[in-house]
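The complex is shown incomplete by one protein chain, all other protein chains being positioned as in the whole.
Coming up: chain A.
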Amino acid sequence: MSESKPESAPVLNPRVTWEGCSVLLDINDGDRLVFARLSAGSTLKIGNKTCSLQPLIGCPFGSLFQVESGKEKPYLSRFVPPTEENNVQDEGGCQLQEVPRDNRAIIDNNQAQSLTGEDIDAMRSQGATGNEIVEALIANSATFEKKTQFSQEKYRLKKQKKYAPRVLLRRPFSRSICEAYFKKYPVRIGFLRVDALSLLLSMANVTANSDVLVVDMVGGLVTVLWLNVWECDIVVKYCGILGTGSVCSTYLGETPYPIEIIRMFNFNNEICKRILRCSLDDLCSVQNETGIQVSQHEDVCTMEIHSNEKTSLLVSTEEVPLSSINGVTDLVPENELTSSKTCKAPKAGEKAPKEAIQSWKKNGFSSLIIAAPEQDAWSLVKDLLPLLTYSAPFAIYHQYLQPLATSMHNLQLEKMAIGLQISEPWLREYQVLPSRTHPCMQMSGIGGYILSGTRLYTDTSQP
């Protein structure tokens, strides 16, 4: 009775890349993360070399590539590490040698390496591979033999990262995107760390059938949390009978918040249709204006333009080539992904249709997530909690403690919620190597705070 997940989804196997898909490039084992959209023309810059990303199209996710200096220009070549060699080369496989060395005799005066920059360039132009250069550097180092074994490994790894950098091809998942943003542009996501993000998902009990109300002022990261659950394209084929959930991203005022992060995923149209936007005023108003359907198209355009502006301001063009946004003005046809002639990103964040709003008002949302690190939490909670159905959980993220403390206190006083808890996640990574296991030297000191709880039934007839 093993799942017979159909591998025969349209043309695509999501385990293999395709032209136009979004990928995450992991350079040198986590040192640097870059998002890209694969096409014949897209490139990647590592150090001072620019390589075309074309060789990556059609390869399975998880493939490893190494930068090689070709006769004309550097290129990425598929690299399959032989397991045996790894055991010897990798830090993990080495045994402790009999005679322990130490660094008492090593003087760090930059004189140890006898190969010069010109020598290395000469080697390159003769077609030496990155690995050969690394070996040459080791052979020409006066102090290499004197180093401890660990030190030798570290040296080798450092040279390899510089002269033969490796690129790992990965799928974009919330986890990796959050980590990349947290490392590079934490302010944009309000210091929402990956463990805090995962807590929001759990504490708000988000599942495929959830109707999630989201206030997302962290670039779309929280909106995609729900969507990430639909990342797998194969699932889309059965969208009709699969979960009935949706996500409503609400906003104060007139303009929705930018959700550029959504475009980094490979969501197709079916999924994007489930991300709906609705202003807070619309959600809270008693009756729905007739003008909604009429203005729908305009609003969509406005939103698009707004996103464009914001995106060009916020996004660094080098790391995140999101220029594909410029091409998107209309809804893409349903089977866009199968043809994939263009690199257009399907649009998400349609203005919520009247039926959806009415349905939400009738049944209530089943989860509420607020990630508005610069806003006053209580005013948002006060307005949004009534939209949440009874006994539904909510999770509010804030980078500061005080607004959440105030909210928690008020919620208790007004008896609006139960099971209230303010949590601060703490995350530490470890380096695990033989005889060298310890927590990493660096860690993040800030993960924000989360207020979670369950909405109570409030009988409005009671005083």
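Going forward, a contact is a pair of C-beta atoms (placed from the backbone, for glycine too) under 8 Å apart; a residue touches a chain by one contact, two chains touch by 3 or more; residues count from 1.
As a working rule, contacts and distances are computed from a predicted model.
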### Task
Name the absent chain as its UniProt record does, using one of the following: "Ammonium transporter", "glutathione transferase", "Pyruvate dehydrogenase E1 component subunit alpha" or "tRNA (adenine(58)-N(1))-methyltransferase".
"tRNA (adenine(58)-N(1))-methyltransferase"
### Message
So one chain is hidden, and I want to know which residue out of A:S52, A:Q375 or A:S423 touches that hidden chain in the complete assembly.
### Response
A:S423
### Message
Among A:N103, A:S379 or A:Q402, which one touches the chain that has been omitted from the display?
### Response
A:Q402
### Task
With the full complex in mind, choose from A:C21, A:L168 or A:I396 the residue touching the hidden chain.
A:L168
### Task
Name every residue on chain A in touch with the hidden partner chain.
1-3, 5, 15, 26, 29-30, 60-64, 80-81, 83, 86-87, 90, 92-93, 168, 170-171, 173-175, 194-195, 197-199, 201-203, 205, 207-210, 228-232, 234-235, 238, 242-244, 362-364, 366, 389-393, 401-402, 404-406, 408-409, 412, 418-430, 432-434, 437, 449, 454-457
